[in-house]
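Yeah, one chain of the complex is gone here, protein chain that is, but the others are all in their spots.
Entry: chain A
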Amino acid sequence: MAARVQTGNRPNAKFAQFKLVLLGESAVGKSSLVLRFVKDQFDDYRESTIGAAFLTQTITLDEQTTVKFEIWDTAGQERYKSLAPMYYRNANCAVVVYDITQASSLDKAKSWVKELQRQANENIIIALAGNKADLVTDHPDKRAVPTAEAEAYAKEAGLLFFETSAKTAENVKDLFTAIARKLPLEQAGPRGLRANPRAGVDLRPEPQAQGGGCNC
């Protein structure tokens, strides 16, 4: 786990908080990418996400800059489609995931990209991630989406592009780091981008020392 960031001590430290949404067809590995990124773990068998999961992860870009991602890991099933705007509205960045062994999943990814470019934040940073790269290292015939094809599409649509493997961790950190570097960090003050940052959600109970702020 990343260390908690002490922004107050260093005058030049920047701390930025960004909202990130993962979209893509079901079973392409969105949750696995998040699990690898947040916990550095991988489950061989993972049940479908129900609804959406909200997680946070902080990465340090350099000594001065820390970025905290608030991640919406959405379920890929069609029935949740109508909820998607809630997750990508106000998102600063999005990772659209497809499965490099399933050609149809790239089509789905493209339609998500289109929707994001039409409906989401104007400045949203979108990354395209072709997941399950591990499956084709030993069996190149399993690949259904050539790297070049996806890359050309990403370039044309103005997306970051990575082929990733949540299983081997290949390119996972790089993907999120690349997004963080593209985000408008210069606007980030010591207490984050928003005037009224939503209290970062830390799953652990806060240290006792902070407990005094209760309204009772």
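FYI, contacts are C-beta pairs under 8 Å (C-beta built on N, C-alpha and C of every residue); 3 or more make two chains touch, one makes a residue touch a chain; residues count from 1.
Operating definition for what follows: contacts and distances are computed from a predicted model.
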| item | value |
| --- | --- |
| Protein that the absent chain corresponds to, by UniProt name, given "Vacuolar fusion protein MON1", "ATP synthase subunit a", "Cyclin N-terminal domain containing 1" or "S-formylglutathione hydrolase" | "Vacuolar fusion protein MON1" |
| Option from A:79, A:118 or A:139 whose C-beta touches the chain left out | A:79 |
| Candidates A:46, A:114 or A:142 - the one touching the absent chain | A:46 |
| Residue among A:38, A:67 or A:94 touching the omitted chain | A:38 |
| Residues of chain A in contact with the chain not shown | 26, 31, 35, 38-39, 43, 46-56, 73, 75, 77-80, 83, 86, 198-199, 201, 203-206, 208, 211, 213-216 |
